[in-house]
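Dropping a structure here in C-alpha cells format, bear with me for questions.
All protein chains but one are shown at their positions in the complex.
Letters are used for the chains, namely A and B, taken in the order the chains are written, and counting of residues starts over at 1 for each.
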Amino acid sequence: MSLNVFLQNLINGISLGCLFALIAIGYTMVYGILRLINFAHGDIFMMATFFAYYAIALFSLPWGLAFFAAIILTMLLGITVDRIAYRPLRDAPRISSLCSAIGMSFFLENLAIVVFGGRPKPFFSPEFFGQTFIISEIRIQSVSLITPLVSIFFLLILTYIIYRTKTGLAMRAISKDFDTAKLMGINLNRTIAFTFAIGSGLAAVGAILWALRYPQIFPFMGMFPGWRAFTAAIIGGIGSIKGAMLGGFLLGLITIMIVAFFPEQAGYKDAFVFILLIFVLLYKPEGLFGEE
Amino acid sequence: MKKKNLYSLLNIILILIVAIFINIAQKRFDPYIIRILNLCGIYVILGVSLNLINGFTGQFSLGHAGFMAIGAFVSALLYMSPELKEMNYFITPLIWPFSVIQIPFFISVIAGGIIAALVGFLVGAPCLRLKGDYLAIVTFGFSEIIRIIFNNLQSITNGPLGLKGLPAFTNLWWSWGGAIFTIFFISNLINSSYGRALKSIREDEAAAEAMGVNLFYHKVLSFVVGAFFAGIGGALLGSLVMTIDPNTFSASMTFQIIVIVIVGGLGSITGTVIVATIFAILMEFLRVFESPMNFFGTKLPAIPGMRMLVFSIILMVVILFFKRGLMGGKEFSLKQFIKIFSRDNRVIKEGS
Partner (left out) sequence: MSVLKSDHLTIKFGGLTAVSNFCLTVEEGELVGLIGPNGAGKTTTFNMLTGVYKPTNGKIYLYEQDITKKRVDQITALGIGRTFQNVRLFSGLSVIENVMVGSHLRLKSSFFQAVFHTPRYTKEDKQIREEAKQLLSEVHLDKFENKVAGSLPYGEQRRLEIARALATKPKLLLLDEPAAGMNPQETKDLMSFILKIQEKFKLTIVLIEHDMKVVMGICKRILVLDYGVTIAEGKPIEIQHNPEVIKAYLGAEANYA
C-alpha cells in the first residue's frame, strides 16, 4: 500500500476513532456510576441525528442552531431515559435493569420507525463539510479534519467538568463507592441525571459528526456505531473515561485498517468487532485501564 | 385411584383433546387461522426454551435468534430437494454433499436442533462463566456473528438472498406436537432434581456450588437444551413461512422472544405458553394497523412498525410495573386445578 493511501486511511481512522470515543464515553460513564450497560445509548445517538434532521427540515433552523438544539434535546432524552427506565429500578435486582435497558433500546428503535419511518433519509450537509482538500495527493474530506478538532474540544470540556467541578467530583465519588457517596450527602439522582446528560450530549455531538460523514440516517443506525463504541469502552476498560477515549481511537484505526488491508473480508467486518468484544470479555474483561 | 395415575390420566386426556382439535382444525379451519395457530405453537417452543435458560437458570442469553437460524438453515439444507436447491443457488452453487442430499422433514428438523445444540455447547462452554450484562452481550455477539457468517457464506446458505420456495411441511401436528413435547420435556426437567439444581443456580450461585452443584455442567446443560429447542423452532418456522434468510434471525427476533418470556414471567412455563399464544395472535391482529384502514368513517394512514412499538411498550410496562410478569413466576398445573375440586381440599389448605 502506498504511503499516501496509508496516510489517508490513518486520517480516516483517527476521525472515525474520535466518533467512537465520543459515543464510548457515554457507555463508560453510565457503567461507572450505575454498573449498568445502557443498551439504549446507541439509540439515543440515533435520535440525535433525527432531532438535527427535523430541526432543519421542519423548523428551517440554520444548521448551527439546529445542531445545538439537537444536542440539548438529546441530553434531555438521556435524562428522560434514566428517569423512566433506570431510576425506578435502582433497588431492583440487576436483571431487571438489564431487561429495562434492552426494552428501552427496543422501544426507541420502534418508536423511530413509527414516527420517522424506516426508510433512510439523507442528512443535510452544510457546504464546507463536503469539501475535499488535496494535500500532496492525499484526499481528505473536510469533515475528517473537523471531526477530531470538534471532538477534542468537547473532550476537553468533559475533562474540565469531571476534574474541576463539584458535580464531576460527585460523579467520581459515586463511581468509586455508591453507598458511601449516598451517605456523604451527594444527591444521587441529580448526579446520575447529570451523567446521562453529559454522555448523551457527547453522543449527540458524535452523532451529528457521524451523520455529516455518512449522510444517511435510519432508525437502526445506532447499532453499528453503538456496538463499536461499546467494544471500545470495554477494551479501554469499562468505567474509565481515559479508557473510552483510547479504546475509541484504537477501534477507529482498527476498523479502517482492516477494511484497507483485507478488502475481500469486508462483509465480515462487523463479525470481527463482535469476535474482538467476546475475546476481551472472556480473557481480559478489565480492558486496558479498568479497575475490576 | 392413586393420585399419580390420576394426573397421568388427565394429562393423556388433555393431549387427546388437543389431538382431536388439531385433526379437525387442520382439515376444516381457514388457512389464515391455521397459520396463526402454527405460529402460536412455534412461539411456545421458542419461548419455553428461552425461559429455561433465562428464567429458570437465571442466565441472561440474548442469543436465541442465532440458534433459530442454525436450526432453520441446517434443516432446510437437508429437506430441500436437489432441484429446489439448484433453483435457489443460482449465483453460487451449493456445495456437495448438501447439493444432493434430501432427507425426510422430521429428521431434518431434529438434525437442525442437534446442530444448534452443538453450537450451543461451543458457545456456552467458554462463556457461561460470565455474569449478567456480560453474558447477555456475549450471547448477543454470537447471534450476530452467526447472522453475519450466514450472510456471507454464499455457497452454503445462499447469502443474503436466503432460500425461497421451501416446501410447507409445517402443519399443526408438527408445530403443536413440537410445542407439547417441548413443554413436556422442559417442565419435567424443571420439576426434577436437575431442575432444582438449575433454579438454585439462579437463586444463589455460590450457595449452589457449596451444596455440590457443578455450575459449569448445569449451566451448559440448560443452555444446550434451550439451544436445541430454539433450533427446532427455527426449523419449523422456516417451513411455515417457506422462506428464510439470515436477516430474519436478527436482534429483533430475539427481542420478540424476550418480550414473550418477560411478559409471561421469567420462570413460569404457563405464563410463556399463554403469552406466546397471545403474541402470535396479536402479531396478526395488529398487522391491521400497518396498512391504511377505515376507523368509523375516518381514514387512518398506514403505520408500519406499529406492532413492534406496541410490544415494546407492553414490555416496558411489565418490566416497570409487573416485575414478575403475567404469572408472577408461578405455574398453573393440573395438580392445583384438581385441588379445587378434590375432597382433600381442606386438608391441603391446612398444611400449606
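Heads up, the rule we're going with is that a residue touches a chain if its C-beta (ideal position, glycine included) is under 8 Å from a C-beta of that chain, and two chains touch if they have at least 3 such contacts.
The structure presented is a predicted model; accordingly, all values stated were derived computationally and were not measured.
S.K.: According to the contact rule at the top, which chains on display are touched by the left-out chain?
M.R.: Touched by the chain not displayed, across the whole complex: B.
S.K.: Considering the whole complex, which of B:192, B:243 or B:291 touches the chain not shown?
M.R.: Here the residue in touch with the unshown chain is B:192.
S.K.: Determine which one of B:65, B:94, B:179 or B:208 touches the chain that has been left out.
M.R.: Within the whole complex, the residue contacting the unshown chain is B:208.
S.K.: Under the stated touch rule, tell me which residues of chain B contact the chain that is not displayed.
M.R.: Answer for chain B: residues 185, 188-189, 192-194, 196-197, 199-200, 202-204, 206-215, 221, 329, 351-352 touch the chain left out.
The working rule: only the chains that are shown with their structure count from here on.
S.K.: Between chain A and chain B, what distance separates the C-alpha centroids? Give it in angstrom.
M.R.: 34
S.K.: Residues of chain A touching chain B in their complex?
M.R.: 36-37, 84-85, 88-89, 92, 94-96, 98-100, 102-104, 106-107, 109-111, 113-114, 117-118, 223, 230, 267-268, 270-271, 274-275, 277-278, 281-282, 285
S.K.: Quick one: which bits of chain B touch chain A in the complex? Just the residue numbers, please.
M.R.: 58, 60, 62, 126-127, 130, 132-134, 136-138, 141-142, 144-145, 148-149, 151-152, 251, 255, 258-259, 262, 266, 303-306, 308-309, 311-313, 315-316, 319-320, 323
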